[in-house]
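Only a single protein chain was left out; the remaining protein chains are all shown in position.
Lettered A, B, C, D and E in written order, each chain numbered from 1.
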Amino acid sequence: MSQLTHFDAKGNARMVDITQKADTSRAAEVRGEVVMSPQTLELIEKGGMAKGDVLGVARVAGIMAAKSTPNLIPMAHPIMITGVNINFKILPPDKIEIQGIVKTDGKTGVEMEALTAVSVAALTIYDMCKAVDKAMEIQNIRLVKKSGGKSGDFVREGEKPWEE
Amino acid sequence: MSQLTHFDAKGNARMVDITQKADTSRAAEVRGEVVMSPQTLELIEKGGMAKGDVLGVARVAGIMAAKSTPNLIPMAHPIMITGVNINFKILPPDKIEIQGIVKTDGKTGVEMEALTAVSVAALTIYDMCKAVDKAMEIQNIRLVKKSGGKSGDFVREGEKPWEE
Amino acid sequence: MSQLTHFDAKGNARMVDITQKADTSRAAEVRGEVVMSPQTLELIEKGGMAKGDVLGVARVAGIMAAKSTPNLIPMAHPIMITGVNINFKILPPDKIEIQGIVKTDGKTGVEMEALTAVSVAALTIYDMCKAVDKAMEIQNIRLVKKSGGKSGDFVREGEKPWEE
Amino acid sequence: MSQLTHFDAKGNARMVDITQKADTSRAAEVRGEVVMSPQTLELIEKGGMAKGDVLGVARVAGIMAAKSTPNLIPMAHPIMITGVNINFKILPPDKIEIQGIVKTDGKTGVEMEALTAVSVAALTIYDMCKAVDKAMEIQNIRLVKKSGGKSGDFVREGEKPWEE
Amino acid sequence: MSQLTHFDAKGNARMVDITQKADTSRAAEVRGEVVMSPQTLELIEKGGMAKGDVLGVARVAGIMAAKSTPNLIPMAHPIMITGVNINFKILPPDKIEIQGIVKTDGKTGVEMEALTAVSVAALTIYDMCKAVDKAMEIQNIRLVKKSGGKSGDFVREGEKPWEE
Partner (left out) sequence: MSQLTHFDAKGNARMVDITQKADTSRAAEVRGEVVMSPQTLELIEKGGMAKGDVLGVARVAGIMAAKSTPNLIPMAHPIMITGVNINFKILPPDKIEIQGIVKTDGKTGVEMEALTAVSVAALTIYDMCKAVDKAMEIQNIRLVKKSGGKSGDFVREGEKPWEE
């Protein structure tokens, strides 16, 4: 039967006990999008070439956020991240796609770390462009793939490989 | 002419100088959604009644995240938040809508604080339900309204009032 | 001979070297109390039932604080917590008892994590009720039990089992 | 009528709106105790003279913790602390008394900052002595005095002045 | 008479009371250097052009570190930074010079924020190049200029203007 494991038998929130789980290699891939006006996308694109690197700052923010996950998500276990990559794809006329991959060798998965990294990278893009475009939207943050751990691998249906 | 103000004339990222701006009352309202399977929504709904309060934990996470915004978003100014509300609407069969309202009396706006609060509340819902539903999606995080400050008020087109 | 291990031979504070210690399963149980007026206790009790869940917020605060322990306690080692439970007992007319249990699989114990979790849960109860009762007291924070590690188990004399 | 202001009319936790409150000078004094074996107290006392300054480390921890209060206490407002003092009194045969005074010029009080400072100073004393005395207790953390703000001054009954 | 104000009359460390000080516009400029092998400097220079932007990452790290200053420096007051700029000068054959400028409108100066920003930018350069050059040195971190506040302006003797 399905259960929300973050609660005990009385319904009280808890950090689930993973003491006895073994350390295994794990990875998670998350994707999401920032949708904006074509003018804003153009400004970001030009900046990446010449001056004002929005995506460079957003990448740093996403990587650092992955490390802050247990301080943000109440029931998340602290975990020793062993690698983070954040990639961006500019999709004219109005979209930036974000990919975050997080790895660990530990007792629990890194889905939350990858979701947090992509969310904070998206928020940083918003922050750096909000002076020209307040109507930007963060869309479609979702887990695309996960490997390692007892619960087995997960691959989201209908996702295409990330090509660069 | 439109400009990304978070860069100087040479294109280097900076925290924009707001030293001379006056303190004014400001507010920002952000909304977003978590889309999930109907079974997961049902589990959350039942928990809210009897045992296992997913939304109560997500609300605390969102409020605390609003205070962490300047540690997550590189060019965001530290700001003294004076109030935060996080509300949820359960929309069967498969959606939870989140509203975050943040207030301040300061030199700069609180859009980033409200966006961060709603994003982390959404991530927390994901975290607490991921054991039963890894395919949940975070959708449609957007600024709905903003007031105060020199740049004037912003109201996103086509948004209906939040009714409870 | 007894020694304060957090100092070197010259009396300088240090983080004790535990590099060579083995990872073992460890747990610590801490208890403490918040004493208040009967009227305040009644407000909390009613809230728990219907609206305004003081103890739910305090539980989240305690669990998150366990993860912040090495940032608060100068000589505490960082440690990978593998589980946290915070429980409350309402003891009319004027007392709430708090129990915190923290687990790890690591090189050092989690007494400080459990003590910090219970202290911050108690502080949060104070915070949420201080508008009606400034005279509340935090009492009797103490280690009740500890297991694992080379120094062996500890059971505090005279403690009764926690019954729910 | 008494109310827990950290909840809205529906009983949902919130950070109370203080946008319209004026900045005023405020102070809070908190006291608490760490009770231990006479042997432990003696070790601390000797350390203060010659080598191994437990109370010096605890003082730094308490001052830093006052600044972390809004990150620990979910509904606490961020606030610009303008001064912190932590004092200790060694009370043979078995007790250390701690006094924390926190000041601000702001929209809300600093009771939580002073309570957190004293709690973390007490936890640090525990941490540095736990190798020799696991049965230490933290007792009697309470607000002794508070001034400033609309709700007026508070002086706890029966408290004697702190003499050094 | 000269005094270390961070101690009280008994010699106990404290956060100095600034409650009664007025908010004024303040700024601080700090400079420092990272000295390395000519080969390392060349790698950084090429990266800035084409791929691998060491200085872009170091700039983000420095700006974020300015905001973390009160969490790192025990007796530093929390302060609302209103602007940060980090600039770099590549000085062949073997040196990068760093300039940090921090501003505020507050009760105390921002020297520590600027010193921390430059130090962390330097540490980040070290981190990103340490795989090829472990012998790099951080040199000459010093306050160059400070304005605002009751103690008056400070200009370090013998410093030339920063030219770009």
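Here is the rule we use: contacts are C-beta pairs under 8 Å (C-beta built on N, C-alpha and C of every residue); 3 or more make two chains touch, one makes a residue touch a chain.
Only a predicted model underlies this, so the values are computations on that prediction, with no experimental measurement involved.
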Please identify which of the visible chains the hidden chain touches across the whole complex.
A, C, D, E
Out of D:M36, D:V57 or D:I96, which is the one that touches the chain we can't see?
D:V57
Using the document's definition of touch, tell me which of E:A27, E:L41 or E:A61 contacts the absent chain.
E:A61
For the chain not shown, which residue from A:I18, A:M64 or A:A121 touches it across the whole complex?
A:M64
Spell out the interface residues on chain D facing the chain that's missing from view.
53, 56-57, 60-61, 64
Where does chain C touch the missing chain, residue by residue?
8, 10, 12-21, 70-71, 74-75, 77-80, 106-107
Spell out, residue by residue, where the missing chain touches chain E.
2-7, 10-13, 32, 39, 43-44, 47, 50-54, 56-57, 60-61, 64-65, 68, 71-76, 111-112, 115-116, 119-120, 122-124, 126-132, 134-143, 146, 154, 156
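Criterion: only the chains that are shown with their structure count from here on.
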What's the overlap between the neighbours of chain B and those of chain D?
C, E
Let me spell it out: compute each chain's centre from its C-alpha atoms, then which one is farthest from chain D's centre?
A
The C-alpha superposition of chain D onto chain E, two copies of one sequence, needs a rotation in degrees (nearest 5) of 120
D-E, B-C or A-B checked against B-D; over half of contact pairs coincide for D-E
So the centre of each chain is just the mean of its C-alpha atoms; given that, what is the distance between chain A and chain C in Å?
32
Centre-to-centre distance between chain D and chain A (centres being mean Cα positions), rounded to whole Å
38
Could you say which residues in chain D touch two or more other chains, in rising order?
10, 12-13, 56, 60, 64, 68, 71, 74-75, 80
Touch graph across the chains, line, ring, star, complete or other?
other
